[in-house]
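A single protein chain has been omitted from the complex, and every remaining protein chain is retained in its original position.
Take a look at chain A:
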Amino acid sequence: MIQISDLTFNWPGQSKPTLHINDLQIQQGERLFLHGPSGSGKSTLLGLLAGIQTPQQGSITILEQDLGKLSDAKRDKFRADHIGTIFQNFNLLPYLSPIENVLLGCNFSKRRVANLKRANISAQNQANLLLEQLGIDQTTRSRSVSELSIGQQQRVAAARAFIGQPELIIADEPTSALDADNRDIFIKQLFEQATHYQATILFVSHDASLAHLFDRQVSLKEINEVKQ
């Protein structure tokens, strides 16, 4: 699914590299927990996987596709087609309704629209279905985004990540603003959806106590050759 080899990434204007990863593999359908202290480069790695930044050296291959061989435009398209993203918080556009926020997930991807078509369901219905499955009821769906609780916002963001069945979901500390109970419920629901839609999950957090919920855990500190 994901293969990283000999990767070096240096933020422009910084004297030493942020990341140097020799080898990291993630299997299809795997739920991987990547942890590391703040500032260790977790978000940077996700940016590289999403193809927003490009490494100075090495290669990232996702679904047999070497990202380095794609043009900027193709990488943006690749991300839209194959990767769903959930951020730490403030995941939603405040001027769109929850449903519209979910639909945004297939706004820039023909492939996700095609996937929905193949599954014989309209984007609108799929959005409603996902929100339903993630426990957002009808009345909440029609509310303004700013009136939702953080937990509800994260669930809407999850629905957006899943719509149109992308193969990879990357989540950058999506539970850090949630209390322990909500956090566990959220992760449980995330896994349910991942199983249902056969998605691989790469979950990033500095909170190592979540590790036991996942198939596998990786410490960025250990695989990163650059020592802070």
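Basically, contacts are C-beta pairs under 8 Å (C-beta built on N, C-alpha and C of every residue); 3 or more make two chains touch, one makes a residue touch a chain; residues count from 1.
The criterion applied here is as follows: contacts and distances are computed from a predicted model.
Chosen from "ATP/GTP-binding protein", "Peptide ABC transporter permease", "Fe-S cluster assembly protein SufD" or "Xanthine dehydrogenase family protein subunit M", the protein name that UniProt gives for the omitted chain reads "Peptide ABC transporter permease". Considering the full assembly, A:104 is the residue among A:104, A:150 or A:223 that touches the omitted chain.
Of the residues in chain A, those that touch the hidden partner chain are 43-44, 46-47, 50, 52-53, 72-73, 76-77, 79-81, 85, 87-88, 90-96, 100, 103-105, 107-109, 160, 172.
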